[in-house]
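Below is one structure, written out as structure tokens; the observations come after it.
Heads up, one of the protein chains got dropped from this complex, but the rest are sitting where they should.
Here is chain A:
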Amino acid sequence: MSEVKKIKKGLDIKLIGKADKVLEKADRSETFAIKPTDFPGLTPKLKVKVDAEVKAGSALFFDKYRPEINFTSPVSGKVVAVNRGERRKILEVIIQADNELQYEEFKQANPADLSRDEVKEQLLQSGLWAFLRQRPYDVIANPADAPKAIHISAFDSAPLAADFDYLVEGEAEAFQMGLDALTKLTDGKVHLNINAQKTQSKVFTEAKNVVINKFAGVHPAGNVGVQIHKLDPINKGDIVWVIRPQEILFIGRLFQKGIYDVSRKIALTGSEVKNPSYYNTILGASVRNILKAQLKDDDKIRVISGNVLTGTQIPEDGFLGFYDSQITVIPEGDNYEFLGWALPGLQKFSMSKTFFSWLTPNKEYRLDANLHGEHRAFVMTGEYDKVLPMDVLPQQLIKSIMVEDIDQMEQLGIYEVAPEDLALCEFVCTSKINVQDLVRQGIDLMIKEMS
């Protein structure tokens, strides 16, 4: 076994509301949605019209510039709405689900016996291709590329994250089949990065045909970008693909059963949830039925698809994000606080020790979405370095993005980072700078200029 790579720089944010490993039941959602906004940089072209009947696995829309990449319906039913935003940008394609799900038929086969092109073809058609994302840029992988390696992080270190061990429980066969499909896609290796202390599941530890790497330490240890940086950093011209364990199950099921089965366990977490626990649901489901009986309703709340650092705010009857296996509910916190900056702050969480909450390091916090301050120019230095375990100078990189200096961005390592890797920098920022937005802007600019 390889040595354990220990991540020392970073920050574990302890929040109230970790999900118990119990599978609660909720009524199945009636509506589902696929949101093109979940895919950065995508220009969607619709393939269906409102009122069209679709099956699970039927294409809803495709990528205008790479038409072979399909985005398919998670369930069978009727397309009931296409919601658009400014300049007719497509925001959501909503499907009313049938009671009995009908599936598109795909080829059942052991991926180990298939060629690379056959595996690719099947993934593209079924819509599972969208789960393969590439680094640099953190966008959907280009089918024409042959990646240097494929990396899978088998744990999530983000606050209140779902336990991946629990998510893949009992699906060892599908997982292995998914891995076998992935090995077909690269000439390099498939890396499965596990947590040296926490990963117990044999689904991961006994996975075959992959390289297992061990990590330990604080968040962002579970971020695949950090893991790649520690194992084999991305240089200019390199392409690496990443995918998450649950999504490998989807691929496994596709080859095993020949259907697009994207049912997944998700964790319902956060301080404003009565009984944080896990639920069985399907990709793109409305969260309404799950949240219905579970919300504490004493305060104004915020529902997040994903975790508190990288997730997207959704309405209480909104839809799960494409890549998310977690819902977090926190207080909105849109209230004024009298002399809040001067109080001792026993309930306030800070990486610095300027609030007396540092006296209780193991306390779990109920944090809200308040900014706790105003936007300012950069004043403090060295804060970002404490939470980014990469040989990248975050503050300098962000500044080069602010002035849109492409050469400097490239030299300072824009290829190695995804917005999520710098999420903690944004969290700790005294000046409340929107670091993740900036990283995404920088990446968009790179894509535009380099193509």
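Note that in this section contacts are C-beta pairs under 8 Å (C-beta built on N, C-alpha and C of every residue); 3 or more make two chains touch, one makes a residue touch a chain; residues count from 1.
As a convention for this text, contacts and distances are computed from a predicted model.
Enquirer: When one chain of this assembly is omitted, its UniProt record names it as which of these: "Na(+)-translocating NADH-quinone reductase subunit B", "Branched-chain amino acid transport system permease protein", "ABC transporter ATP-binding protein" or "Xanthine dehydrogenase family protein subunit M"?
Expert: "Na(+)-translocating NADH-quinone reductase subunit B"
Enquirer: Consider the whole complex, including the chain that is not shown, and state which of A:Ile140, A:Ile330 or A:Ala418 touches that chain.
Expert: Only one of A:Ile140, A:Ile330 or A:Ala418 touches the chain omitted from view, namely A:Ile330.
Enquirer: Which parts of chain A are in contact with the chain that was left out?
Expert: With respect to the unshown chain, the touching residues of chain A are 13, 15, 159, 233, 235-236, 302, 304, 308-311, 313, 328, 330, 332-342, 345, 348-355, 357, 367-374, 376-382, 385, 391-393, 395-396, 411-413, 423, 426-432, 434-437.
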